[in-house]
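For this view, one protein chain was removed and the others were kept in their places.
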Amino acid sequence: MSGSLRDTNLEGWNRPPVIVPDGEGELLEVAMGPHHPSTHGVFRMDLALDGERVVRLKPVFGYLHRNHEQIGETVSYLAMMPYTDRLDYICSLTNNWAYALAVEKLVGQAVPERAEYIRVILAELTRIVNHASAIGFLIQEMGASGTPLMYAFREREKILDLFESLTGSRMMCNYMRFGGCRVDPSAAWLDATRKVVAGLPQFAHEFENLLMSNEIVMARCQGVGKLRPELAINAGVTGPMLRASGVNYDIRKVDHYGVYDRFKFRVPLGDHGDIYDRYMVRVLEIHESIGILEQALKEIPGGPVMDPKAKIRGFRPKPGEAYGRIEGPKGELGFYLISDGGNSPYRFRVRPPSLINLTVLEDMCLGHNVADVVLIFGSVDIVLGEVDR
Amino acid sequence: MLGEGILKGLAETARNAVGSFVSKDRLTTVEYPEERLPLPEASRNFPFLVYDGTDWEKGLRCVACQICEKECPPKCIYIDKSKDKKPDAFGRPQIYPAKFDIDISVCMSCQICVEVCPFEAIKMDTQYELSTDDRFGGLLLDRKELAKSNEYYHQIHPTEASEVDAKLAAEKVKADAKAKAAAGAAAAKAAAAAAAPKPAEAAAKPVVLADAPAAKPQGEGD
Amino acid sequence: MKSVEEIKAAIEAAVPGAGVEIVPNPSPSGQHSLRLLPSHAVAVAYFLRDDEDLGLDFLSNLTGVDHLDKEIAEKVKVTRQVTKTVDGVEQTVDEVVEETRKHMEPGYLETVYHLFSMAKKHGPVVLRMRTVNRTDEVELPSVTPVWRSAEFQEREVFDLYGVVFTGHPDLRRLLMWPEFKDHPMRRDYKEPDDFEYEPTPHDTVLARAKDHKAAVAGQEGTGTGL
Partner (left out) sequence: MEEGLKIELGKQGVFVTTIEELYNWGRKNSVWPMQFGLACCAIEMIATTMARYDLARFGAEVFRPSPRQADLMIISGTVTKKMAPQVVRLYNQMAEPRYVIAMGACAISGGPFKQGYNVLKGIDRYIPVDVHIPGCPPRPEALLQAFMTLQKKIEEQPLTGEGRPRHLDAEAQGEFPVPVQGEHDLEPTSNKLVWPLPVVIR
């Protein structure tokens, strides 16, 4: 990141001027979505086109608004845990962790060391799953229908098998608890994980070879959908998208939550902030995650996975509030809880990285072709369950 | 050279295509109806009720304490407490669920009912082939459809079931000892003051019943 | 990072009349917040973002909270003059009596802001603002010109809570459809009656299912399933 914010003029943050067509023809208004094969679910963009070029783009949300926040305020703290699985349904375990972290902050609950290691292992596996499928979807939208996504999902199935044998469910794990984890992984499970992790570098390498230097991918991605770092910071963009713009901000390094400061890993940074950088940052993050996994699986200590003093049923925190956040695969995932001493939170708020990363969608798309909009949107890597909640 | 990257990618796909003939790792297809992947032991789908012995109605471990009903996040369990007590599998008179319905069209397979159950009465099934065209009849399971034997539980979750059995046995021994001690103490007391002996069941009954929710308002259904 | 007290002092030095108030947070998280006056909020926001030491360039989270009208009963000790007969003589004596006084605390809508610094890597600084009431005076200044990340989040608060952000460039509903009239996250929102089939009714659902049944029975004279 170059210098501080003050030397950039953000007063004119209002979008670049709309390009008005010169007299001949009119703007074509297109509603893309909510049922559109390229969008990741039910998302709608209202586009105004000048020929092929985008001159206005308004995202329309709410097609998957499932009232997570309202439900969070009516059910108990424990009962909200399985709902968090369904926020970002590709990465249920990081959602679990963020929520558990927020509640642990609210009540000042400590977590045993072994549980912290397990959380790191599961979160990094989730990150690999997410990044691999995000890249797969992105390339699918580029026209490579099937193959990369097929490879990504083949690897995902292996990791999902691990999740299932530990937590009982493939996608909706509901595994973490306030003060630890629900079940202790057996030695056999850890061995199976080591085996899967040992196979991952090869997968990452193949996945990289498959696409990284592909001329078509480069032609479609490089220089498209650029995001300036100043705008990225001001718009609250987080996660791989922010780092692709060259801002060194990884909550794993900043907040030192969990036991992340015990592991050696690097934060991949992009240079141009275009689609290709976002894609490469994700590829490199897969490599770093594999590194963290190897270290964590080597160092994992014994001991309990649950603080014996932690309460599960009848959990009533004292009045107060807390904001807990983690570096989810998509960005900063935060939970903000206000307790009034009751059975359920007075206010339950999810800070969705996907929604806030979409703030800059219009800025990235303006002036590009319609075909690029799909790619730029894909490179943001969103999950609608989290955007609309 | 232009096209080098594409060739590199094609080499990868070729490696995968050829590899799928020789390596099990690359050919992952499971031909579902004929061959099935073994489910991991922890796998879960929908809850069921465990019963001991052979008679499902008599052997249900559930005592209708309604904790799971209260804790269930999507509120898909419906329990009606019985008015009378019936002897359970061990011959102790217990309240039993007169009605125990689970609406699996709502259930989110979260396992919280299993976690909060103090009687090890509700467990997760692994059965997933449940698709039906009967919206109302096929998806509302009553207590007869939910009841599965302890042997079945051993079959699907062997490790967990053995642990549960050991725990229950230990609890029973403890409770029996306690009851015996209480009876002994009572007998001693009775010998001293000729007081009536305490019933053994009171001591054997777990404490958790105390915070079970109050009975539901009657007459909401007809 | 500076403590809340220091931040308060810095704000008051930079923005005269800002009227910042510290809201303590009793939870172990220790995230105390600062309540701003809506009239000075934008100036304070610019200061927080551009200050050398604070550099809070990243508005992470913005949300609304609804506080209903509350009846507060508090016990007050009141000194009263009582006429008593002591030893056959009437005297006026001061007597301390405990009295329960009830007063209505008007409800309000609150917005909460969580600020971090990406340049300095610190945070969070929590800000709050209140509207005057929940019905007609629900305007708060928008911080979207300061932090762009507020754009969608303010629209969401407008949609679900009904806080009107003045100065927002595009204040429309975010999640619900445009024709929708209510603000569903408000605590007194009444959901539409669509509980037709509830085989496992509970608490609130049970009550609503019953209401629905009564309504249908009143309308048609026929019963439907819960």
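So that you can tell them apart, the chains are marked A, B and C in the order they are listed, and the count of residues begins at 1 in each.
Here is the rule we go by: a residue touches a chain if its C-beta (ideal position, glycine included) is under 8 Å from a C-beta of that chain, and two chains touch if they have at least 3 such contacts.
On a predicted model such as this, the values are computed, not experimentally measured, just so you know.
Contacts of the undrawn chain with the visible chains, over the full complex, involve A, B, C.
Residue B:Cys107 is the one among B:Cys107, B:Ile122 or B:Val164 that touches the chain not shown.
The missing chain, though absent from the display, is touched by one residue of C:Glu5, C:Glu99, C:Glu191 or C:Asp211; that residue is C:Glu191.
Residue C:Val205 is the one among C:Met1, C:Leu37, C:Val132 or C:Val205 that touches the chain missing from this view. Touch with the chain omitted from the figure is made, among B:Leu130, B:Ala166 or B:Ala181, by B:Leu130.
The chain that is not drawn here is touched, among residues A:Leu47, A:Ile90 or A:Ile290, by A:Ile90.
Not every partner is drawn; the one left out touches subunit A at residues 34-37, 41-42, 62-67, 70-71, 74, 82-83, 86, 89-90, 149-150, 153-154, 156-157, 170-172, 384-385, 388. Touch with the hidden chain on the side of subunit B covers residues 28-33, 36, 45-46, 73-75, 80, 99, 103-109, 128-136, 138-140, 220-222. Residues of subunit C that touch the chain left out of the display are 175-177, 179-182, 184, 189, 191-192, 194-199, 204-205, 223-226.
In this text, only the chains that are shown with their structure count from here on.
Shared contact partners of subunit A and subunit C, listed by label: B.
The chain occupying the central position, as judged from C-alpha centroids, is A. Comparing the centres of all chains, each the average of its CA atoms, the largest separation from subunit C belongs to B. When the C-beta pairs in contact are tallied for A-B and for B-C, the bigger tally goes to A-B. Note: centroid distance subunit A to subunit C, computed from Cα atoms, is 29 Å. The distance from the centre of subunit B to the centre of subunit C, with each centre set as the mean of the Cα atoms, comes to 41 Å.
Counting partners per residue, subunit B has no residue that reaches two or more other chains.
On subunit B, the positions that touch subunit C within their shared complex are 69, 75-78, 101-103, 106, 136, 140, 216-217, 220-222.
On subunit A, the positions that touch subunit C within their shared complex are 1, 4-6, 11, 13-14, 61-62, 65, 67, 69-70, 74, 105-108, 231, 233-238, 247, 249, 254, 317-325, 332, 334, 336, 338-339, 346-347, 349, 351, 355-356, 358-360, 388. Of all residues in subunit C, only 25-29, 31, 49-50, 55, 57-61, 63, 65, 112, 114, 118-119, 121, 124, 126, 145, 147-149, 151-153, 160, 169, 173-177, 184-185, 204 touch subunit A in the complex they form.
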